[in-house]
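Complex shown without one protein chain; remaining protein chains in place.
A, B and C are the chain letters, set down in written order, and residue numbers restart from 1 in every chain.
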Amino acid sequence: MSEKVKVAIVGSTGYGGVELIRLLASHPTAEVTSVISSSSAGAPIAEGFPHLSEIRTDLLDDVDPVVIKSKADVVFLATPAGVAAKLAPSLMDAGLKVIDLSGDFRLKSRDSYTEWYKKEAAEQQFIDKAVFGLAEVYGASVKNAEFISNPGCYPTATLLGLVPAVAAGFIDPSTIIIDAKSGVSGAGRGANLGTHYSELNENFKAYKINKHQHIPEIEQVLSDVAGRPVVTTFTTHLVPMTRGIMSTMYATVQGEHTAADFIGLYRQYYEGRKFVRIRPEGTVPSTKEVWGSNYCDIGFAVDERTGRVTIVSVIDNLVKGAAGQAIQNLNLMMGWDETLGLQFVPAYP
Amino acid sequence: MSEKVKVAIVGSTGYGGVELIRLLASHPTAEVTSVISSSSAGAPIAEGFPHLSEIRTDLLDDVDPVVIKSKADVVFLATPAGVAAKLAPSLMDAGLKVIDLSGDFRLKSRDSYTEWYKKEAAEQQFIDKAVFGLAEVYGASVKNAEFISNPGCYPTATLLGLVPAVAAGFIDPSTIIIDAKSGVSGAGRGANLGTHYSELNENFKAYKINKHQHIPEIEQVLSDVAGRPVVTTFTTHLVPMTRGIMSTMYATVQGEHTAADFIGLYRQYYEGRKFVRIRPEGTVPSTKEVWGSNYCDIGFAVDERTGRVTIVSVIDNLVKGAAGQAIQNLNLMMGWDETLGLQFVPAYP
Amino acid sequence: MSEKVKVAIVGSTGYGGVELIRLLASHPTAEVTSVISSSSAGAPIAEGFPHLSEIRTDLLDDVDPVVIKSKADVVFLATPAGVAAKLAPSLMDAGLKVIDLSGDFRLKSRDSYTEWYKKEAAEQQFIDKAVFGLAEVYGASVKNAEFISNPGCYPTATLLGLVPAVAAGFIDPSTIIIDAKSGVSGAGRGANLGTHYSELNENFKAYKINKHQHIPEIEQVLSDVAGRPVVTTFTTHLVPMTRGIMSTMYATVQGEHTAADFIGLYRQYYEGRKFVRIRPEGTVPSTKEVWGSNYCDIGFAVDERTGRVTIVSVIDNLVKGAAGQAIQNLNLMMGWDETLGLQFVPAYP
Partner (left out) sequence: MSEKVKVAIVGSTGYGGVELIRLLASHPTAEVTSVISSSSAGAPIAEGFPHLSEIRTDLLDDVDPVVIKSKADVVFLATPAGVAAKLAPSLMDAGLKVIDLSGDFRLKSRDSYTEWYKKEAAEQQFIDKAVFGLAEVYGASVKNAEFISNPGCYPTATLLGLVPAVAAGFIDPSTIIIDAKSGVSGAGRGANLGTHYSELNENFKAYKINKHQHIPEIEQVLSDVAGRPVVTTFTTHLVPMTRGIMSTMYATVQGEHTAADFIGLYRQYYEGRKFVRIRPEGTVPSTKEVWGSNYCDIGFAVDERTGRVTIVSVIDNLVKGAAGQAIQNLNLMMGWDETLGLQFVPAYP
């Protein structure tokens, strides 16, 4: 076999990083040659993640663009907000292709970033270079890109569920309401009262109402697709489970469209895209049906009484919402089939 | 102490019945004198519910209005849909006060019942006698009532969260969207694939979209309060937990009202009603904060960008959503303080 | 009604403290007059525990023996290991009765404390004063005591399951193996990777094998009961649930004893003690059957093939394993019925 493309992962001790390691372990044309963590450099990665025992026996590297370039061709950044903004430019300058899983390069407006993230934005020239890696919508731009900004977990489930309907004018964008729910792994591996087992088990809670930093990301894409500014109501909830996101979305139907019409529209829009599965009429997906996989499953119900459509979209937040989608983008960047190394069957039950 | 009021429970082997037993065990002026189950009559109740060992050592009685009347003054019906419709009349004829926890007497229209429940409706004369036991809204009618129809779990959380705003005209009723989530105990103790642990654990699912039998119950009350027909969008989801309901509700604000205005309005509406707690601005409740108690906690967020209010209302579905509210209604029927025997502090964590 | 006994709780922002508040809220002859937390003094307790909204509206007090004495007659210490060792003496000096829920006064040997807790032990004279509050075994000493050391959660479940058999010589103490399992709330409210939801959910893990600080506590009592030194094998595991402990215990039967013999022995030993329930032959309890209550339920199986008995003992770690047992001890100290304010029916499901 020809040589594999070498991949480095910055932020290997977070859930996004460790999921990249899991998925890339069975990738046929890419291999992870460096796992990087500034906080744990020098330690064996399997020490903090015993599930990797005898699978990865290497030590964590420190963050150094020159060293990374000597070991890898492509680098994934699975770092907290604010880190990639500073790190990505030097990695690109070193000649690396970069796929950033954080929110640092998703918003085209620096002001919007500062408003929602409460941090200083990246430099505009690098923001401009970043391609928003929602492959099923912006696939053409992703091909041949050198720098990808990987979408957020909530925006992935939400936008894949809304874009075809907005693009086709099937729904009134001003009426969109998004009620989103996520498993706890979306909050990362940081330990605080908000991720404490006893506080979350047997509990269901709403958080960051009208204040979640994924709101401007969703609105940016919907506005782009609609051709005019779209604002939405977006609420996030925490579900007592580890993985999975569901966006339940509501909008007023424009014109006369049945659930079957929506299904037809979406099947056409996503034709040839293996990772979006449109469910048959009368059924909607649950999160477990995509657990551990790169699928986004979508279902519809139209209510004649109210004139509204309800759209249910589910993903595994760590796969299609993070690491899996990032690998999908790697595949497209490299000119490979987008499903390479990602054809996992969901783990059920 | 003067003699306690005697209470019988039909359906003592379901979750609603067994929760009535738990709560009434510490009621100061009522006592359970007969636990009844047609399917398990003759067996010790603690056999199927070992948590009741040495607490209740009696055998389950069969359903017989004359025998019940000889043992009790009031009877709770915690039976599946369709049973109370046939049973309640004979119990009332026998001179018993009746509190029905099922949906059989909630809808004033027999056609509506048949449409949503797919069963034959109760006789109109008994439907007409039934007082809808949402005490914080219809408290005056509950006092001195002989026959109470206890509200459904979803309607309780939803209506307590919406009624004051609809009554005051703070929101446009035609824009109401209700995204509701429930723990699994709401599905009852029946064993099927839909209640199988491995199917629900680490899973989040939507069900009965636009088809849930609680929709007409919610709309009946909202229409009554609004003074004109209200239709709503209502979606139910199953959360991997046992107890708890959250209704996340959306509506367009009419006029200029801030979250503080909503808080003020609701505090005024529910003044003196101990079981509704309105959260301070900037916070919303989670389900665990009412676990095991009769509280309904409500919080608000108003988004100036969209002109919409988000209302979060939580209850324990087995307490305020079923057995607790039924006892609250008993208290009111008997002329007692509505909080008697119900002042449980939520179990946290 | 005559005046209630006034109670203060030090450590009110931990799970033990907040459970004391929950249980004491319905105690007929005691009332909580001061909730104390050195770390959060001055803040409303309901701010950190919204489930207490409108139930407790007072502010957290700071730790000051003189002030506590001015407000209370009895003080509960629900503090981390090492705190009570220093604090309890000054509280006793101030004339308060003290019930310590920590491990600081459980071990009679200061060396043993230092070896297992890795901290400096309390003064010997105060250790000597402390009565070990396992009421079903040492009830006579608890009555009239001024200073109680409340047993640990694991020792409570374990000792109630072993003491009668050891005392009667039904089992060989040298063969005892204890396989214990606990819900996560036993680890307290501190946030770290060991209490992170995503690390514990859908996970079962063993920890502190042969090193748990409850080992010497268990052995101290078993040795006392056996009249000779007993060492045991004791393993602790973490279960993905919030509350509940099960100790599954193994020992070689001495003489010919059937499960029925064990049941008879235990029923006799615990006669009149309401909080221990011995299950009928052929059944063993599960943790949910005591959830939220002060019960300890015990069941037996004897295997003729191996000559061993298997004893299963369950408690709610926050009630019988902590706050509930502490209140039971308060009741006995005050000369009241030990069940006062503790007759909760377990919450099921």
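FYI, a contact is a pair of C-beta atoms (placed from the backbone, for glycine too) under 8 Å apart; a residue touches a chain by one contact, two chains touch by 3 or more.
Not measured: the values here are computed from a predicted model.
Colleague: Check the options A:140, A:193 or A:347 and report the residue that touches the missing chain.
Modeller: Only one listed residue reaches the unshown chain, and that is A:347.
Colleague: With respect to the chain omitted from the figure, which of C:89, C:151 or C:244 is a touching residue?
Modeller: C:244
Colleague: By the contact criterion defined above, which parts of subunit B meet the unshown chain? Give residue numbers in ascending order.
Modeller: Missing-chain contacts on subunit B: residues 15, 183-185, 187, 189, 191-193, 195-198, 200-202, 240-242.
Colleague: Given the full complex, what residues of subunit C touch the hidden partner chain?
Modeller: Looking at subunit C, the ones touching the missing chain are residues 177, 179, 181, 183, 198-199, 201-206, 209-210, 231-233, 235, 237, 239-244, 246, 248, 250, 284, 286-288, 291, 301, 303, 305-306, 308, 310, 312, 314, 349.
Colleague: Where does subunit A touch the missing chain, residue by residue?
Modeller: 15, 18, 21-22, 25-26, 49-55, 185, 201-202, 242-243, 274, 277, 279, 283, 285-286, 288-293, 297, 343-349
The rule is short, and it goes like this: only the chains that are shown with their structure count from here on.
Colleague: Farthest from subunit A by Cα centre, which chain is it? Let me know.
Modeller: Farthest chain from subunit A, going by C-alpha centroids: C.
Colleague: Using the average of all C-alpha atoms in each chain as its centre, how far is it in Å between subunit B and subunit C?
Modeller: 36
Colleague: So the centre of each chain is just the mean of its C-alpha atoms; given that, what is the distance between subunit A and subunit C in Å?
Modeller: 46
Colleague: Quick check: how many Å separate the C-alpha centres of subunit A and subunit B?
Modeller: Each chain reduced to its C-alpha mean, subunit A and subunit B end up 39 Å apart.
Colleague: By the touch rule stated above, which residues of subunit C touch at least two different other chains?
Modeller: In subunit C, the residues touching two or more other chains are 15, 185, 201-202, 242.
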